[in-house]
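Left out: one protein chain. Kept in place: all the others.
Letters A and B mark the chains in the order given here, with residues in each chain numbered from 1 onward.
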Amino acid sequence: MDSQTQNPDLHPPAAQGPSVGRPVRRLEDERLLRGGSRYVSDLIAASDALRVKMLRSPHAHARIVAVDATAARAMPGVVAVLTADDVAGVGDLPCDWQAPGMIAVPLQPVLVRDRARYVGEPIAAVAAESVHAAEDALAAIAVTYEVLLAVAEQEVAIEPGAAQLHDALPNNIGYRFRRAGGDVERALAEAEVVVRRRLTNNRGAPAPLEGRVVLSEFDPASGRLVHYTASQLPHVHARALGACLGLPLHKLRLVAPDIGGGFGAKLCFYAEDVICAFLSMRTGRPCAWSEGRGESFLATTHGRDHIQYAEIAARRDGRITGFRSRLLADLGAYAIGMGPGVPAINTGFAVSGPYNIPNVATEVVGIFTNRTPTGPYRGAGHPEATFLLERMVDELARELAMDPAEVRRVNFVSPSAMPHRMPTGWTLDSGDYATNLDAALKLASYRELRERQATLRAEGRFLGIGLATFSESSGVGPSIGMGSVGFRRAGHESARVVVHADGSATVFSGTMSTGQGHATSLAQIAADVLGLAPDEVEVVQGDTEAVPFGTGTFNSRSMAIGGTAVYEAARKLLDKARKIAAHKLQRRPADLTFEDGVFRPSDGLGVMAAAAHAGKKVEDKVVHAVFRRRMGMDLPPSDREAGTVTLTDVARDVHLGHDLPRGMAPGLDETAFFDPEDMPFAYGTHVAVVEVDPETGQVALLRHVVVDDCGRIINPLLVEGQVHGGAAQGVGQALMEAMVHGEGGEPMVGGFGEYAMPRAADLPSFETGHTEVPTKLNPLGAKGVGEGATIGATPAVVNAVLDALAPLGVTEVSMPMTPMHVWRAIERARDARGTKGGGDA
Amino acid sequence: MRDFDYHWASSLDEARRLGAEEGAAFLAGGQTLLRDLKHHRRTPTSLVKISGVLPREIDLRDGGITIGAGATHAEIAVSEVVRERLPALAGLAGHIGDPAVRHRATLGGAVVAHEVAGDYPPACLALGATVHTTDRDLAAAEFFAGPGRTALEPGEIVTAVTFPVPAKAAYVKFLNPAARYAMAGVFVALAADGRPRLAVAAARADGAFRWREAEAALAATFVGDALREVRMPLDGLAEDLFADAAYRGRLAEVLARRAVSLANGAAPGVAVFSHGSPLRVGVAR
Partner (left out) sequence: MPDVSMTVNGRAVRGTVEGRTLLVEYLREHLHLTGTHVGCDTTQCGACVVHVDGLAVKSCTMLALECKGSAVTTIEGLAPHGAPLHPMQVAFGEHHALQCGYCTSGMVMMAVDIARRLGEADEATIRDELKGNICRCTGYHNIVKAIVAGATAMAAERE
């Protein structure tokens, strides 16, 4: 790791074993570096699949009067065209997280039946011999639309008289979810200071570099479907696919090979998966679809999109006494995937963050609009909560003329108060927020930064320092808890560990990596338990035939839950191996140690046991001598001779089954499920340093400091990578990324030409450190790390820009803080200052 | 994209003949044409590949640098002649698109595409460049006929552009955070005869233009501050997600001042401003 940007004090020696806690280089990299990756598009390139193209609604809201595919069906190379009538028997796309109290759940059909409700909604599908033939046929499908009025923003959609998307949902309100604890009304009334704001958390696109892609192969002779798809949840999606198509799961194999990024976009179960499978079943040919980049901005779930009203009540000493918020969450056109639950539960429960706020009330209103449905996007509800809270904390600091670091510090839940039940009902399990904050401030040289800021201000330059401290629930579970909040998904994870006859091992995990490096981190966990080197452990994921049960990767759960399952399975397996070793060594299992792959008798056997062993040795010699005389050959040496047994010895012998303890089955093959008791809360601090050019609104991101706590670190290299990448996406939303629609719901973003993806030159090298307070909620002590940096980065950067511009009287810049938005905020503030009699800017 | 016939021209004459046919398009570096074909913005029925027959030399003669239309942006950026005598142009070329695009995209292709946010058109206008074709020589102002349009006749091919060497010059642009081409770009030059010329790209929806008011102010004194009171008219300015007319106009004003300051500076050349990146950045290498 880079010593220039790491502070050695913040990297406590964490090695649990030979490899966990160490920066093991990834086992999967050589294949990827050589160009040997196998994304679904690579499988398509090698196949003779029919190519599928989707006809999508060009209107945000329209009744479909007629669809005429006659001409399209007759075109050269076209094998099949599907419209809604053709898929009448197919189930609607599932919504597996329905917010509690949802009035109705408007599901998205696989193909539009009566009304298209967002630009991009699939209306028809063509399967043809080539992409070009499919595209030509699309153009020949004649659709008659009756265009309807559309609503493209939450506050417009809930106004009386607004266009209605779904008959069962007046005013387009899907739910009102309330969560409260304490007496926030009283806190607001009695507060010494109240700050009120309206904030927006803009819509964005997860935009993994690999778009969505499907290859579906139905074999009519066996009735079996093999479905390749870039899915973060292979098992969940297999079940969804089977349900939609009426195909039993024993005839369905879903494979997610290499996946080029997910970030939540590949958690939803989409129409194109069903369409390709259906077409393959109908034509008997493999059918493939891949998403064009422009198409992805219409067809793949977006993230975030809240309008937030917040009130924060405090004492003059900075102690927050109450926090009330009303959040208008845009669900898009349909309830699909995890969409509705994310704002309600992940934001609704999380609003007090790492602070001890005794009185909290939140109302989350889920609203349907004529836009692409929203879904989870890296952080999934936590960025929205953290942005809201961290902006309000900074507003409070400004109001009180207090250092924003101090306001945070005096409000933290202290380590001695852990576990701490928040008023909303979730429980912070462990953490030392103040130590984490101090580490970040030290790494950032905060005091010197403030001095530098003052110096530069005197020179007419605008340096800004922005803070954010966050805590986030990770490792979602327990299953029973998820059920109680409408989340119809398991909270457990499975792992199966097999040790082969030569002592190498395979881990079958229900998690699914989309770049996080599970092939290495899960191997490390198993390797340490089994005394192997990580490269002696192969990790298999993403194939429902190889891994029959699994939940998947989301909410930063793969190490906490998936890793624990691997650990438990490996330990079960080691227990069995220990029993076999004990049998071979004629010792009791508890008398053996296991180190570096070898079972050894521990010292200090009693006199009787020692005598018995000596006797057994003599017995062996006699048996061997007799065998030699009778059979003319030698028995293999007794393990008792050697006095030790390796795991490899056990592995070899257990498969032969020649000498197992009575009643014990052959094989070293154990499965474990881990269902956590509760969610561990990861946390961290971000410090962003910016300089703003007021003439142009350009923001230079000079430094970005992160001190992260994800509990026990399995692989610090991988943790660093998640922090860097997560922070980059958080910065992206703060400064440049926005999925924008016009008033009528027309997308104004058609690709990377309008959606600003951060480039290398936009970002500094990140300065990172870690604190490591393990959780007691799993034996690894691990929390999640995949999403935290995104959660913390956005508000830190926003707070930094506002801090920079405070001398100019700027109090708000909406996200994304593009140069134009920054410049306009400066202009407005200047105009307001110039207005006689003032008034709010 | 639709399919097409493909002709590999072996001479300029053959290229002209093939290019004059109905539905034909010339293919040099392909970085604009192929992009347009992929998005169905153009549907030629035949492509005439002219990379092999376009001149590529870069020569200094008679106070001007003549660059063959086939020279790539990368070649222009590292040319010793251009770096020494017209560093603003070398810097401009070196900051078009990205390195991979610059290895293919050509000067000829860029001037013919005449994109609203293109970097060469303001350079051509501000330097008083001459565009040489197979048939004639045209002043840049005559050559550029409207956004995406030039004065070229069917079959006529741009073979070179001559840039008079100025006394001073600089190019400044601010990148659109998504598309990463100019949101506004200003090329300013003080000609050898002492006359200032200043051209703005990406501001007006109809393309690059010489900003006469700014030039008049600079004629009095060639310093950035001379432009403090000169306002960019907002009528006709381009608008998109990242810059509306008001912002774009202000950006053009600011960049114009900075371009003049840069031209007067010790190391004149190019300055590229980009959101996220450091504030004072980007002098030509």
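Observations on the model:
We adopt the following convention: contacts are C-beta pairs under 8 Å (C-beta built on N, C-alpha and C of every residue); 3 or more make two chains touch, one makes a residue touch a chain.
Here the structure is a predicted model, which means the values were calculated and not measured.
Interface note: of A:Gly264, A:Gly753 or A:Pro816, the residue touching the hidden chain in the full complex is A:Gly753.
Touching the missing chain, out of A:Met679, A:Leu718, A:Ala796 or A:Ala825, is residue A:Leu718. Between the chain not shown and the residues A:Leu33, A:Ala104 or A:Ala454, the one that touches is A:Leu33. Checked against the full complex, the one of B:Asp5, B:Glu153 or B:Asp225 touching the unshown chain is B:Asp5. Seen across the whole complex, the unshown chain contacts chain B at 1-6, 8, 27, 30-31, 34-35, 37-39, 47, 49, 51, 74, 97-101, 103-104, 179-180, 278. Hidden from this view is one chain, which touches chain A at 2, 25-26, 29-30, 32-39, 41-42, 45-46, 207-211, 258-261, 263, 292-294, 514-517, 717-718, 720-721, 724-729, 751-753, 757, 759-761, 763, 765-766.
Note that in this section only the chains that are shown with their structure count from here on.
In this assembly, the C-alpha centroid of chain A lies 44 Å from the C-alpha centroid of chain B.
Listed in rising order, the residues of chain A touching chain B in the complex are 132, 691, 693, 695-702, 731, 735-736, 738, 740, 748-749, 752-759, 761-763, 818-820, 823-824.
Chain contact summary for the complex, chain B toward chain A: residues 3, 174, 177-180, 183, 240-244, 247, 250-251, 254-255, 273-279.
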